[in-house]
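Before anything else, here's the structure in question.
One chain of protein is taken out of this complex; the other chains stay put.
For reference, chains read A, B and C in written order, and residue numbers begin at 1 within each chain.
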Amino acid sequence: MTDHVHAVQPEPNMVQLLTPEGQRVEHPDYALDITDDEIAALYRDLVMVRRIDSEAIALQRQGELGLWASLLGQEAAQIGAGRALRTQDMAFPTYREHGVAWCRDVDALTLLGLFRGTNLGGWNPNENNFNLYTIVIGAQTLHATGYAMGIVRDGAVGTGDPERDTAVLAFFGDGASSQGDVNEAFVWAAAGNLPVVFFCQNNQWAISEPVERQSRVPLYMRSAGFGFPGLRVDGNDVLACLAVTRKALDNARAAQGPTLIEAYTYRMNPHTTNDDPRRYRLGSEAETWKLRDPIERVRAYLTREARVGPEFFASVDAESKQLAERVRAGCRALVDPTPESLFDHVHVELPEELQVQRAEFGEFVRSVEEMSA
Amino acid sequence: MTDHVHAVQPEPNMVQLLTPEGQRVEHPDYALDITDDEIAALYRDLVMVRRIDSEAIALQRQGELGLWASLLGQEAAQIGAGRALRTQDMAFPTYREHGVAWCRDVDALTLLGLFRGTNLGGWNPNENNFNLYTIVIGAQTLHATGYAMGIVRDGAVGTGDPERDTAVLAFFGDGASSQGDVNEAFVWAAAGNLPVVFFCQNNQWAISEPVERQSRVPLYMRSAGFGFPGLRVDGNDVLACLAVTRKALDNARAAQGPTLIEAYTYRMNPHTTNDDPRRYRLGSEAETWKLRDPIERVRAYLTREARVGPEFFASVDAESKQLAERVRAGCRALVDPTPESLFDHVHVELPEELQVQRAEFGEFVRSVEEMSA
Amino acid sequence: MSQPGERPTLTMAKALNQGLRKAMEADPKVLIMGEDVGKLGGVFRITDGLQKDFGEDRVIDTPLAESGIIGTAVGLAIRGYRPVCEIQFDGFVFPGFDQIVSQVAKFHNRSAGLMKMPITIRIPFGGGIGAVEHHSESPETYFAHTAGLKVVSCSNASDAYWMIQQAVADDDPIVFFEPKRLYHAAKSPIDGTATPLYQARVVRPGEHVTVVGYGPTISTVLEAAAACAEDGVELEVIDLRSISPLDMPTVVESVRRTGRLIVVHEAPNSFGVGAEIATRVQEQAFYSLEAPVLRVTGYDTPYPPSRLEHEWLPNLDRVLDAVDKIMEY
Partner (left out) sequence: MSQPGERPTLTMAKALNQGLRKAMEADPKVLIMGEDVGKLGGVFRITDGLQKDFGEDRVIDTPLAESGIIGTAVGLAIRGYRPVCEIQFDGFVFPGFDQIVSQVAKFHNRSAGLMKMPITIRIPFGGGIGAVEHHSESPETYFAHTAGLKVVSCSNASDAYWMIQQAVADDDPIVFFEPKRLYHAAKSPIDGTATPLYQARVVRPGEHVTVVGYGPTISTVLEAAAACAEDGVELEVIDLRSISPLDMPTVVESVRRTGRLIVVHEAPNSFGVGAEIATRVQEQAFYSLEAPVLRVTGYDTPYPPSRLEHEWLPNLDRVLDAVDKIMEY
């Protein structure tokens, strides 16, 4: 068992706008102009994505999903970042950004195919401006950077037209910060002054490895040496995450170049449903982080400061239950792909030799079916 | 033709101990305790490696070498760094560190095989603690870092024993700073607090691309975000290069961890003998840099300040001419490998199937020889 | 041969674990490095307990970057170490590909034999475990086509135990493919002695068709052999064990008797291991072949979503189908 204890005390310069106790605090650089109704909407987001998450875990336990990567504890980081996006902006997730998917109106059921094994993602990245989940650690940060190069070439940056100017939000984890690809993305983004915001959810762990295995200094410091600003935000504070991401995306759209945001948060669950964290971390760590729960503080604020009544919370709960039911039923209803589909979309145009392979395969499948019929 | 002009003004915080005019200046952090005799020895080094270089270029023109990567303009960076090494230290060069090879007592003729095409390097990295030249940009920085991991595991760091404590010096270029491998090396070095010094010769160009294509901030700044110090040194000042590298290596040996040194210099010649820099840079740039020649300033110092007489310079010249002759003759005498050697050292133990391939090849070679005999 | 009862029985995972332990005990220069190999013991627990017993200096939880893992292993080898690198899943070896093909594979040659690269790169590979994308690939051909590398794969616990020790002790760089879906399958006995590492093994004799496989496909092929035997068709099953170098004498000797050859692997069909074996066999036993060499392999598509993987993989039905086809010649 680990004898390692995380320095969970927030950095003194970590941006926070809502304390774990639910109190609004001001930050000189990140004023957030937000109504209580909007905060209530964020609360709803947080609850809904946590519900999707817990439902997916349950579905995995029941054998309906092969795997699930839980976002528990990281809801605020994802909703804050996701709600900072404008329609035309593009997001590049890892495999854990179910909360960002929610903000992009990507239906939870769309996400499940990958984890159920009925497809490999299978959505159109350009439909909701939400890229496919990317499992190869770090690879998507370069895609995001290239997309930002395209934005520049389209003249969709720095025009001052809020409908036109476009930015990219690239997600990655603390572990990913060690990958060559992520650092190359920093090189490109800086050299090209590209409209891309790198959003690192430092959830303290890369499977079993604590962030100290990757870096001995806070990750937000990484970008300065590449020539663009970095900052650390309380990743469990949805308001702070919204504020800093909004500002960074604004800067990007205004042709001010990239920003690195380190959202300091915690992976409350195992890495995935396959993982057993008892082998490498103390349960007490999660206990400490529970006190910083991203939802509780918003609820506390809404109750105490905004005087939101129990009906609101009840209605959100009810809605989340409905969602859960829909996810549950919808997951079970996801159709298995047909054997013939194996050869679909290998290429835009299937070469002759693969047409032959497909035909032979089809014949074989039919012959086996006949045999067993 | 480029309209781009380099900001060749040294950074205000660039370490310099000998001005282009040959005047010693002090630096608060980098005192250098050095005798005039030692400076004269450095002068000899500089002249000798420049001579090797110009001889190799001539040999390439005469068709004796397939290629040469000239170090012209970078002699001070390489001799300063190379002379900071202790015997037990290990150096990991790119393909341009002929000056470092000199300091490691690797004979110039040993280097030529690779460029003549008689071998692929073919020396033992552990014989002179000088790794094989590495052409794949950046790859050697990881080798250096791994070697430093080995030093730590051997307990050869931080013991205080000057014969035992060991450090690694990893060379790379400004262009290489963009490669994933180099940044991963920084990650490893920092996370492991490894005894490795990264020595970046920023010669302003990666073939045709100015350093601004790679980074919009000075390269020495890169390391801070990984958690270790970086500094810029006048790469044309052999005393400064010696002083900063010595200190960085001392720190490394004393278990103080890695340092990044950016030696600010200039590639006076084409990238290699294959290159035509007129396509991408102004000749005037080199003219400016000529005023900062790494050898002239040492000569000026020795003449004016150390009162070294013309006999010394004449003797160095004579020695360099002898060396040149030896290189010239030695290069031509380098034996071509025999066809049979194709299968040597593919593996430590040649598998049977390759023994068969070798035998068939041998038979074929003999049959062709007989035919043409 | 000793009685099975006398021999210890292990899962393949445990056999690898014990083999690695032996290798570490045998040579203090042996290091294990990779993502999550330390405290966690690897996502498949292959290195379970080793960090505890050998310390963090010898069982190293590295930063998350495969090029870094291989590249630093090269440096460690230059310093005299003998690194065993774990790649967490097959699909994640590619960020380290450059260091493997341009450095690990070539270093000994570039140094004119003056420097050895005794690096073992362990890769859990193959499909059938219901995983998400990039977790079921079979990239062995990339390495087999790379001069300077040796490529081996174990198909059972006993080989796993012995081969990993042989690989670590070998002075050449070796890519070691472990069929992950067999890691935690039934225990099986560990032989008392090792077979030479680069030698194939006839795991079932037969006279009608030679079937060659390695790693995860051997169990399927043996199933097929049992089924065929009921119909009077005797398959001779050869476990290659080494993919590069190839033990062609064993394969050719068999084909000379049977006149028929089927090669089975999970990697995509085209430009795969099957092609190399087919080509060498038709070169070396041209007049013995009574039918073309057939291949039963993954299709030339990306590895499919897991709900389709059993259709895609060389399963029992597909092997039997190939036997039917080849017997028709």
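Just so it is clear, contacts are C-beta pairs under 8 Å (C-beta built on N, C-alpha and C of every residue); 3 or more make two chains touch, one makes a residue touch a chain.
Please read all numbers here as calculations on a predicted model, not as lab measurements.
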Which shown chains does the chain we cannot see touch? A, B, C
Based on the whole complex, identify which of C:Ala169, C:Ala275 or C:Leu316 touches the chain you can't see. C:Ala275
Looking beyond the chains shown, say which of C:Gly42, C:Gly68, C:Pro95 or C:Pro173 touches the absent one. C:Pro95
One chain is left out of this view; which of B:Arg51, B:Arg116 or B:His143 touches it in the full complex? B:Arg116
I'm checking contacts with the chain that's been left out. Which of A:Val136, A:Val157, A:Val197 or A:Val316 qualifies? A:Val136
Chain not shown, touching residues in subunit A: 90, 92, 119-127, 131-132, 136, 139, 141-154, 180-181, 184-185, 187-188, 191, 344-349, 351-354
Identify the residues of subunit B touching the omitted chain, counting contacts across the whole complex. 2, 66-67, 95, 113-121, 135-137, 175-176, 178-181, 206-209, 213-214, 274-275, 279-280, 336-337, 339, 341-343, 346, 353-354, 357, 361, 364-365, 367-368
Considering the entire assembly, which residues of subunit C contact the chain that has been omitted? 67, 91, 94-95, 97-98, 101-102, 105-106, 109-110, 133-134, 141-142, 144-148, 244, 246, 267-268, 270-276, 278-279, 282-283, 286, 289, 291-295, 299-302, 329
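Note that only the chains that are shown with their structure count from here on.
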Work out the mean Cα position per chain and let me know which chain is farthest from subunit B. A
For subunit B and subunit C, what's the span in angstrom between their mean Cα positions? 41
Just the number, please: Cα centre separation of subunit A and subunit B in whole Å. 44
In whole angstrom, how far does the Cα centroid of subunit A sit from the Cα centroid of subunit C? 36
Sequence positions of subunit C contacting 2 or more other chains: 62-63, 65, 67-68, 95
Which subunit A residues touch at least two other chains? 178-181, 213-214
